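With one protein chain held back, the other chains of the complex are shown just where they sit.
Moving on to subunit A:
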Amino acid sequence: MDRDAAFTAFLDTHQRPLLRLCYLLTGEVHLAEDLLQSVLVRMLGRWPKLRHIDNLDAYARKALVNQYISWRRRRGSGEVLRSELPERAHSSEDSAVLRIVLRQALMRLTPKQRAVLVLRFYEDRTEREVAELMGCSVGTVKSQAHHALARLRALAPELASYLPVLNDDPAWNEGARR
């Protein structure tokens, strides 16, 4: 039974942030719960083998992101339909309105672009950490983030002034390397 106890303890500390991450990735309550559940069920199945991993939280995150990307690849086709045309009639100053616009625009990114943005800006991780979680190179993270932000700007011009500018100029890159 200590397996169940250990698992419950893991859930108590980590399920809240993990569920929030799932929600940001999927954009839908039920999908978010489904995503987290399916990963947790698999983790529970492998629990004895996972005992030796010291950072279970990172393991769960990695599994989530990968599961989400491959899920979306399989279910992909429906995605475009969901996009309601953002109504632009109201004043876009309101932050609640901006958030809705952001939400709708996020749903129209590819799963990878979305994952990169969420990990990079919501979880505030470095490009290296994001690359590690997504199992790709730092260069891919950079280009995905760049494309994602560009697409957000194109989809929702009213957000443009709020979005972060990635320092792609050589001087900054130099600094980052040093």
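As a convention for this text, a contact is a pair of C-beta atoms (placed from the backbone, for glycine too) under 8 Å apart; a residue touches a chain by one contact, two chains touch by 3 or more; residues count from 1.
The rule is simple: contacts and distances are computed from a predicted model.
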For the complex's missing chain, which UniProt name, "Cytochrome c-type biogenesis protein", "NitT/TauT family transport system substrate-binding protein", "Peptidoglycan-associated lipoprotein" or "Sugar ABC transporter permease"? "NitT/TauT family transport system substrate-binding protein"
Could you tell me which of A:6, A:69, A:98 or A:136 touches the chain that is not displayed? A:98
Would you mind spotting which of A:20, A:62 or A:108 touches the chain that isn't drawn? A:20
Could you pull out which residues of subunit A are in touch with the chain that's been left out? 4, 7-8, 11, 15-16, 19-24, 28-34, 36-37, 40-41, 44-45, 75, 77-78, 81-82, 84, 87, 89, 95, 98-99, 102-103, 117-118, 121-122, 124, 162-164
